[in-house]
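A single protein chain has been removed from this complex, and every other one stays in its place.
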Amino acid sequence: MAVLDKSAPATPVEGLAGQKLPPWALPALVGAVVAVAALLWATTGFAGRAGFLVFAVTLYLIAQSVVSFTVEGRRQSVDRLFTTLMYVAFLLAALPLVVITWYTVKEGVGVLSSDFLFSSMFRINPEGPGGGIYHAIVGTLIQSLLATLLAAPIGILAAIYLVEYGGGRPFARAVSLFVDVMTGVPSIVAGLFIYAFWILALGFQRSGLAGSLALFILMLPIVIRSSEEMLKLVPMDLREASYALGVPKWRTILSVVLPTALAGIVTGVMLGVARIAGETAPLLLLVGTNQRIEFNPFSGTEDPTPQASLPTYIFEQFGIAVGNTEAPAFQRAWGAALVLIIIIGLLSLIARLVARLVRVRG
Amino acid sequence: MAKSIDVSGVDIFYGSFKAVEDVSMTIEPRSVTAFIGPSGCGKSTVLRTLNRMHEVIPGARVEGKVLLDGEDIYGSQVDPVNVRRTIGMVFQKPNPFPTMSIYDNVVAGLKLAGRTRKAQTDEVVERSLRGANLWEEVKDRLAKPGSSLSGGQQQRLCIARAIAVSPQVLLMDEPCSALDPISTLAIEDLISELKERYTIVIVTHNMQQAARVSDRTGFFNLNGVGQPGRLIEMDDTQKIFSNPSNKRTEDYITGRFG
Partner (left out) sequence: MSEQPTLGGATTPSVDRPQASNISGASVRPGDRVFRSAALTAGAIVLVVMAAIAVFLVYRAVPALRDNTANFLTFQQWFPDNDPSTFGIGALLYFTVLTSVLAMIIALPVAVGIALFITYYAPRRASQTLGYFVDLLAAVPSIVYGLWGFAFLAPRMTGLVQFMDKYFGWIPLFDYRPTNVPNNLSPFTASVILAIMILPIISSISREVFRQVPREQVEAALALGATRWEMIRTAVLPFGRAGVTSAAILGLGRALGETLAVTLVLSTAYEVSLHITENGGVTFASNIALKYGEAGEVGTGALIASGLCLFVITLAVNFTANLVIRRQRSA
């Protein structure tokens, strides 16, 4: 070990206790920075809340780096800088979510009333106040339900194929790849496809059903992916235990694998519904709007009119308001947006609850 | 350059679960100390508290004192980063950074400290790889990824990486358990060479290995499932393996349990 013996340590050994900022230092720094920024905003031409935030955060990052560098050294100050940046990144994402929610509630809550929820726009002057979204809620619920009735069984079956039968075969790999690719199909392209296929080629009229078909295309890959994940979680031992009892494969899947994964699959389907319930673009092309309550999703343009839906209703009211955010139509658009967000929020909340309840038991 | 470690009254927790209870020991500089005991007895846990790696696991905490040449590594002003620079660690599974070359793996620790000149790092790489008995095997392919080596070579690369930052103490957590007998022998030879310069603590489930490489041996055990692990006995390796003072140590050594 001659080499080791003559060599000197590469870095001088320092004590274990490095210089460390006291715990009150950073809160004090925050206070100082806010005070400086507030002073500047009060005495100079700087203005605006957003500008204040940006200025204060930047100033804080600089101040923290300088203080930490002089007291703790380069590595600690870089570490602190990135720690703060991570927090800032998270706040940057939380900010729009909070602001969008707050603004939608603020703008939408004014028109919310039982009248708004339970009446349609039939015989209402679109430029004046009044009217409601009952017809749009009905349409959204029915169209989403139809899409789910199509996407859930097909999606679950396809997931069963991928997990239980596919086994890495080329065809299964192709299906799996295209499920991923299908997730990225823009909703307006799905709408155009159903338009070209269902309406132009097959000659059907625009209807709630046509919209549901496009929603089905958007929902299918979501359901397949989430169901696939859940089926993969079912332990192999369960299947083998069932096979060992002489139960055929299809009965094993139906009576052992599916029930085990059911809660997860239901959660996935509901999250899929939440994702499509707010889709607008395909419905604009395929359904259109209507001022009246229409329960029949098969009802086309001429007998008498297709269904409304919340997203198309919002778009329609936005158009009527022609950019005037004070117009009654704009208020109705916000009201409908609030209701739509609540419906979607409830759906995802229930989905998470289902997932959680079952996780505790299993 | 090597330092001693004094552990007194250490309790180690995972959340509310007490994994190890009341461990006290002295680890001599420039010697090899082995921890043996049945699985789950807390020997690896104790090892990880010696360089504050235990607290990396969420919810884990340590009570008691661990002194490195008299300085408490759990002191309030102590930065765990400094502790880990001073006390290096080699893990059970060889874990070279897969995206880095052999060369970059060795200097990874130095790079973190900054200020690395090429001439200086070249020297450190050669010295560390020679120290880990790996230089002759890899000197022509230092730019190849570290993951291209065999398991035994990877483990020696990890040892080279650990000694490149010139630590005072080297902790080894079952360093041979994932290796074949020939690689194991190479590592054991290396350990006896390294102890001339470093304080070495090694956890092993292989009693022959402990007997071969270590100067002192600590035997850990637990009273039952769910009970905390304890240090039963610690003494010169020769004495532990020939004439242990505790009955349970003797039972374990002679293979009556564990």
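A and B label the chains in the order they appear, each numbered from 1.
The rule is simple: a contact is a pair of C-beta atoms (placed from the backbone, for glycine too) under 8 Å apart; a residue touches a chain by one contact, two chains touch by 3 or more.
In this text the structure is predicted, and so the values were computed from the model without any measurement.
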Not-displayed chain touches, in the whole complex, chains A, B
Per the touch definition above, residue among A:V33, A:I137 or A:A158 touching the missing chain:
A:A158
Check the options B:F35, B:Y74 or B:F91 and report the residue that touches the missing chain.
B:F91
Had the left-out chain been drawn, it would touch chain A at residues 47-48, 50-51, 75-76, 78-79, 81-83, 85-90, 92-94, 96-97, 99-100, 103-104, 107, 153-158, 160-162, 164-168, 171-172, 174-175, 177-190, 192-193, 195-197, 200-201, 217, 220-221, 224, 239-240, 243-244, 246, 248-251, 253-254, 274-275, 277-281, 284-285, 311, 314-315, 318, 323, 325, 330, 333-334, 337, 340-341, 344-345, 348, 352
Contact residues on chain B toward the hidden chain run 51, 53, 56, 58-59, 81-86, 88-89, 91, 93, 95-100, 108-109, 112-113, 158, 161-162, 165
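Definition applied: only the chains that are shown with their structure count from here on.
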How many angstrom lie between the centres of chain A and chain B, each centre taken as the mean Cα position?
47
Tell me, which parts of chain A touch chain B in their complex?
1, 3-5, 7, 9-11, 13-18, 20, 74-76
Chain A-facing residues of chain B, complex
1, 68, 71, 73, 75, 77-79, 81-83, 86, 110, 112-114, 120, 124, 126-127, 130-131, 164-166, 168, 193, 196-197
